[in-house]
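A single protein chain has been omitted; all remaining protein chains appear in their positions.
And then chain A:
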Amino acid sequence: MNKLIANEMMKLVARKRLIVIGAIVGILVILFTFAQYKEVQTQRERLGTDDWRDSLQQQIIDMQNRLGSNRISDEWREQIQVSVQQLQFYLDQDINPNEPGAVSFVRMFIENSTDLFIPLLIMIVASDLVSSEHTLGSVKLLLTRPVKRWRILLSKYITLLLATSFIVAMTGLISYVLSGIVFGYHGWKAPIITGFVVEGSNVDTSRIKLISQWKFLLMDFGLVWFVAVVVGTLTFMLSVLIRSTAQSMGVMLASLISGAILNNMVSSWESAKYLFMVNLKLTNYLNGISPPIQGMTLLSSMLVLLVWWAVALILSFIVFTRQDVY
């Protein structure tokens, strides 16, 4: 099996797919870094350079005043308390919360790429692992060697998993390194609010807490990786079924985009929550952004994705081992 995986890796590397993906990520990161930098600059112009400490101090005082009044609910009170803690931390550490370091940038970047950008990168690899063999005709040699078909497909799937992990890690690394040049390589310990519980259509904030950004980032990456694997597996299945790189790319792309559109309009169509494409923004649950459809939770979304993943994988193996190759 290792030898088969080595083969797939050799082909992947020879086609320079990963380099292309790295370049795409690099360009996008530069773009976003620039945009972020511009924003920071305009803010600075508006506030003046040293003003941020004063305004932070002022914000904290405002909040504490509000805590002092007894007209606010307990839940609200707790949320304000956590916010105060967060702001106090920034003040103590002398970090401007509006001037994020590379770590915050990575978090922002990865969270925004989980439902479209990262899946797109994974699709570049997944869509032609199998179908390129058909287009080239090399499948005729691959399948007439003394190796069972399921082993060949498994080696390709494992390669996909490795490539997925690599791409997610690479995206993180590239965005850290490039944005750090501008923003500085700090922010690992910055406090982030999490612990939101989504119930019905409202977000329960009674259990929110602060955690260090690096922990938060780790969770983000875990979820992004999971989404990437599911999308990769679905694309992989399509490329087994359709045997055409362009067409499986097309179908996948259409579903992803329809997912992005649906996210904004399905709140009343409840069974849409079983579609994989409305469940891709897992990181939103960590940030307390309410889901597109009532009743969706982190767990339910992950379960839905898991089912899609399993079905796609099983279908791929059944079809690949039985199909006639012309």
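Annotations for the structure displayed:
Just so it is clear, a residue touches a chain if its C-beta (ideal position, glycine included) is under 8 Å from a C-beta of that chain, and two chains touch if they have at least 3 such contacts; residues count from 1.
As a convention for this text, contacts and distances are computed from a predicted model.
When the listed names "Monosaccharide ABC transporter membrane protein, CUT2 family", "STAS domain-containing protein", "Methane monooxygenase/ammonia monooxygenase subunit A" or "ABC-2 type transport system ATP-binding protein" are checked against UniProt, the chain not shown comes out as "ABC-2 type transport system ATP-binding protein". Touching the missing chain, out of A:143, A:197, A:266 or A:302, is residue A:143.
Considering the full assembly, A:4 is the residue among A:4, A:84 or A:153 that touches the omitted chain. Residues of chain A in touch with the missing chain: 3-4, 6-7, 10-11, 14-15, 136-138, 140-148, 322, 324-326.
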